[in-house]
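Data block below; observations after.
Subset of chains shown; positions unchanged.
So that you can tell them apart, the chains are marked A and B in the order they are listed, and the count of residues begins at 1 in each.
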Amino acid sequence: MNTTKTTVGVQLNGKPAEVEDGASVSGLLESLDLHPGMVVVELNREILPRDRYEEFTIGEGDTIELVHFVGGG
Amino acid sequence: MTEVDTVQGAEDALDTRLVVGGHTLASRLIVGTGKYATNEVMIDAIRASGADMVTVAVRRIDLDRTQEEGILHHLDPEEFFLLANTAGCYTAEDAVRYARLARAAGFNEFVKLEVIGDEQTLLPDVQATLEAAKTLTAEGFKVMAYTNDDLITALRLEDAGCVAVMPLASPIGSGLGVVNPYFIREIKRRLEVPVIVDAGVGTASDACVTMEQGVDGVLMNTALAAADDPVRMAHAMRHAIRAGRLAYLAGRMPSREIAVPSSPTRGMLD
């Protein structure tokens, strides 16, 4: 996780994390080296439309879930 | 086995394609993608099985590990129809949440609904499953519902708008085969939507027996992934599903306790 001088504390995939203040969801994915097409994002329990990740900015205390498909039966 | 090729044309006319929620499948076998030793073995096994619909699970990305774990790095969505499941959910609310996340991935509106009621047996919570099924069908999902072998529940899942009802043959990962063929047969006899037996198949004969009950398809995962040779077992299962289906359609000979000669009794020498 990249750390900058000004960050906000969030809950990211179940763990506390620091993300750049005012970062967009697309920015977050980029910083995590995640291809948007491979991820589904839930911000504070709300699923974000994939084509509008850049419109959502992350704030202090946000809960973010980044999910994808894995092998399962 | 060149005779397979030569008869293939003739054989295709012997069965119809399975259609679930408007989607036509090439195979009556649906396979899972979990628990394989390697992704290479998984792909080879799935190809050998002939299945075109495969199930996947929805999980958090593990940010501490390589991203390679994502199944889409290995499974081409162009080649396979991805059926997301809600495995691991113990409440209707959780199952609905996972289904929505799965749909947001943008592949299709299908979901394999699973709401587990007990950790030790992984048996379904039929009440919660029914509740989630109603919510999801109302939201436009095409729900394929994993359930137990209870006819009453199966009928209600059909009423709730599920596009397929998927009773278990025996507990997930048990490999005990169809323990109660009567119930499976009755469910098939009474429902109009496709009945796809999900969970419990352990080996080829289990798959064959299941299809001989007249059901529309079988979904399996562990029987392939946990076989000593998953690819070879996948070939076996492809044949077993065909064998059981065709035998069901062909109409078996009556079984009787007395013997009946297969060679003529007349024309013997003095």
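The criterion applied here is as follows: a residue touches a chain if its C-beta (ideal position, glycine included) is under 8 Å from a C-beta of that chain, and two chains touch if they have at least 3 such contacts.
What you see is a predicted model; the values in this text were computed from it and never measured.
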item: Subunit formula of the full entry, expressed with the displayed chain labels; value: A x4, B x4
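The definition used in the following text is that only the chains that are shown with their structure count from here on.
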item: Chain centre separation (chain A, chain B; CA means) in Å; value: 35
item: Touching residues on chain A, where the partner in the complex is chain B; value: 1, 12-15, 32-34, 38-40, 42, 47, 49-50, 65-73
item: Touching residues on chain B, where the partner in the complex is chain A; value: 32-36, 39, 42, 55-63, 67, 69-72, 82, 84-85, 87, 100-102, 104-106, 172, 199, 219-222
